[in-house]
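Of the protein chains in this complex, one is absent; all others appear in place.
Here is chain A:
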Amino acid sequence: MKLDEILQSLFPAGYSATPRQGLLSGSGKRGNGTDVHILGVIDDTPLGIEDAAQLASQVLDIARTPGDAPILLVIDSSSQRMSRHDELLGLNEYLSHLAKALFVAELHGHRSIGLLYGHTAAGAFIATALAATVLVGLPGATPEVMDLPSVSRVTKLSIDVLKEKAKTNPVFAPGLDYLFPTGAVHQIWDPAKPLAEQLETVLSQWPAEDTRAQLGLARGGRPAAQRIIDQVLALAGQ
């Protein structure tokens, strides 16, 4: 789905969203008349230090706003911007700061929903979509930790061999369908149905805790994680 179609389907009562150099900001109206803040990284934009600071600043403005309007974070980004400039000035601080901003916004009543409709990768993925409390995906989204050619270089296996291995266990392979079993994505929405209803369902079934490892176990993508977490919690309580 294209961004305009997505926003129209999410907010039939109206929305406004302004794209500016790869970032999106605006707001939409829910069926009950209340607002949803819209923020995003769009157009396959790589996330660098300036944009991360800009986004975090907007999130913190929302955190200071009274009320409980949730934040919808729409994502079609590249990876983090890979450059000497960004690393020299501390990209790790800027990216994690954005994750912190989303977290404190939620402490102040503004829940965050990531909506992955395009691309995202690596550190930009962690700082945006994966930092939202709930992440949903739309079919056609192409999240990846690392592109297959880079995985091929590191693992010293050809892309053909990797594609063959992905059929047995896709835990390393790029793509929404391969990410879903790990629990990283809470839901994949159905583009044939109104997105507004699907958003309302998410908001009404908000998880009380981080359930991603439980989802990973139930879906079979992470057979060990939840068991290990439970075991550590039991040992640490003794």
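The rule we apply is simple: contacts are C-beta pairs under 8 Å (C-beta built on N, C-alpha and C of every residue); 3 or more make two chains touch, one makes a residue touch a chain; residues count from 1.
Rule of thumb we're sticking to: contacts and distances are computed from a predicted model.
Chosen from "Biotin-independent malonate decarboxylase subunit beta", "Paraquat-inducible protein A", "Sugar ABC transporter permease" or "Multicomponent Na+:H+ antiporter subunit D", the protein name that UniProt gives for the omitted chain reads "Biotin-independent malonate decarboxylase subunit beta". Shown as candidates are A:4, A:68, A:87 or A:190; the residue that touches the absent chain is A:87. Taking the complete complex into account, A:231 is the one of A:158, A:201 or A:231 that touches the chain left out. The residue touching the chain not shown here, chosen from A:101, A:141 or A:202, is A:101.
For chain A, the residues touching the chain absent from view are 49-50, 53, 56-57, 60, 63-64, 80, 82-97, 99-101, 103-104, 107-108, 122-123, 125-127, 130-131, 144-146, 150-151, 153-155, 157, 165, 168-173, 178-179, 181-184, 210, 212-213, 216, 221-226, 228-233, 235-237.
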